[in-house]
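Let me give you the structure first, and then I'll get to my questions.
Every protein chain but one is kept in place in this view of the complex.
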Amino acid sequence: MSVRKKIWGKNAERIAEALERLDPDLARYIQDFAYEEVMARPGLDLKTRELLAITALIALGNPGELKTHLRGALANGATEREVRETIIHSALFLGFPRALGAMKVFSELLARTDERGA
Amino acid sequence: MSVRKKIWGKNAERIAEALERLDPDLARYIQDFAYEEVMARPGLDLKTRELLAITALIALGNPGELKTHLRGALANGATEREVRETIIHSALFLGFPRALGAMKVFSELLARTDERGA
Amino acid sequence: MSVRKKIWGKNAERIAEALERLDPDLARYIQDFAYEEVMARPGLDLKTRELLAITALIALGNPGELKTHLRGALANGATEREVRETIIHSALFLGFPRALGAMKVFSELLARTDERGA
Amino acid sequence: MSVRKKIWGKNAERIAEALERLDPDLARYIQDFAYEEVMARPGLDLKTRELLAITALIALGNPGELKTHLRGALANGATEREVRETIIHSALFLGFPRALGAMKVFSELLARTDERGA
Amino acid sequence: MSVRKKIWGKNAERIAEALERLDPDLARYIQDFAYEEVMARPGLDLKTRELLAITALIALGNPGELKTHLRGALANGATEREVRETIIHSALFLGFPRALGAMKVFSELLARTDERGA
Partner (left out) sequence: MSVRKKIWGKNAERIAEALERLDPDLARYIQDFAYEEVMARPGLDLKTRELLAITALIALGNPGELKTHLRGALANGATEREVRETIIHSALFLGFPRALGAMKVFSELLARTDERGA
């Protein structure tokens, strides 16, 4: 299974098409280089890579991509607790506003998942 | 064993004294709140916390604290390979200059450890 | 009166409950450590602390927390003029886009306060 | 023709009035200093200046001002291709999330222009 | 007395000459616009402006200019305690590594001043 499939899950096709429409070259670099070359490297499991991605995206100010990797972490074996810890931990290095912003994004994502699950 | 002792290793006393001299209140917050309260939380092991710390510090532009947590990662079970992967992975989210800067810091740290080990 | 009460004003209970729902541990760190320990320190009055908070949040790209501290500055003795000066001043160090973004947030906040006051 | 007129195009009057309402002093600095003094300097043409502005705004996390300068680049001789290249190029230095966010903003802008043009 | 003279103190001539040698146009913008136009504005005293400048420079990762404004704060009525509080306060918003880096710069500055004073 491709790394994209593992991280994007059932949204994989939709995300790939949206990227393609946006810019085919940037889409190719993100898919072939970022996902299937760098993220696919051995030496660090996908769950850890996703927790690191979450930290990097908190540092960048919680852009839209944060949601993708919060979902990706859960889909690759991270527990809700581990994601919360990753966010709380980031407050030490990046300050409380960044951590608080990320916790809001995560909370919305969990709420929506619960609704659909119910 | 305190979290500081686990991360700072044999430099623990020296680092604590330097922090104390710098500012006793900031030292107390870093030691009691950052290390012994937040970093000490269960739910995420210290090795993973140190890889996340490395990512956050790469995002901040590789300040002096990066070295502390590169050492802390190795001292808590991360392999050289895992640290290298953490740095390479960060290039995707934070760009190549940040990753390259971090790899230089890690490389100097490894060189110095080798010298002393020889 | 708690520092939170002084800064959050009449929204204090609502904000505390929202934080609690988000994550009880992060809520506790923000309330007990950030507000009642660090912000409560003597040596710098709350008005100045709020102007500094505004500057830090402008640097972070004007996240949602900016509004909280724009309100907090006004609630602790800062005049509209002083807040405007803080924002204009930040342009020198952080560039015009950051300052402009903050002025838009402040302007909306003032407009909403005026409406309610009328 | 003023630099503002060249960059803001047919929106020039509307933008100037909005700035003025926001804060007359900040408006003056942005118009007189940023646009008519610094941006107006010889030694670098406006098209290049706008591509540089786009890069700086991507680094800042794609705030609202990005749209102004994406439009400004097109209005001063940059092709759609050149703007896309500027965004893709930024991924190397600032990471993929920043570049992806910028491409989304540019894509929306192009879509809206197409609609109106049709 | 010019704002530069108030902030740069006895180093004013040396700093002005160094700026001039670096780039006469950038020097002019920093001196005439940043210092004598924006910093000189009423509505916020110079001491507060310098504490805000310190916060902005901590956010930027403690570049060389931090030292100038740490000195400028002390020269315009801020106590050592107030500067320490400004730095500690910044940890909440910008994380501990930024605050720690700034405290190191301030500590070196105080040590050097003590030496010369003795």
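Chains here go by letter, A, B, C, D and E, matching the order in which they are written, and residues are numbered from 1 within each.
In this text, a residue touches a chain if its C-beta (ideal position, glycine included) is under 8 Å from a C-beta of that chain, and two chains touch if they have at least 3 such contacts.
Keep in mind that what you see is a predicted model, and the values were worked out from it rather than measured.
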{"item": "Chains in view touching the one left out", "value": "A, B, C, D, E"}
{"item": "Touching residue (missing chain; options D:Gln31, D:Asn62, D:Asn76 or D:Ser90)", "value": "D:Ser90"}
{"item": "Absent-chain contact - pick from C:Ala34, C:Leu92 or C:Val105", "value": "C:Leu92"}
{"item": "Positions on subunit B where the hidden chain makes contact", "value": "61-62, 84, 87-88, 91, 95-101, 103-104, 107"}
{"item": "Contact set of subunit E toward the excluded chain (per top definition)", "value": "21-23, 25-26, 29-30, 34, 56-57, 60-61, 63-65"}
{"item": "Positions on subunit A where the hidden chain makes contact", "value": "25, 29, 33, 38, 41"}
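Operating definition for what follows: only the chains that are shown with their structure count from here on.
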{"item": "Pair exhibiting more inter-chain C-beta contacts, B-C or B-D", "value": "B-D"}
{"item": "Recurring contact interface, reference A-B, options A-E, C-E or A-C [over half identical by residue number]", "value": "C-E"}
{"item": "Length of the line joining the C-alpha centres of subunit D and subunit E, rounded to whole Å", "value": "31"}
{"item": "Whole-Å separation of chain centres (CA-atom averages), subunit C against subunit D", "value": "29"}
{"item": "Subunit B: positions in contact with at least two other chains", "value": "25, 29, 34, 38, 41, 56-57, 60, 91-94"}
{"item": "Graph class of chain-chain contacts, one of line, ring, star, complete, other", "value": "complete"}
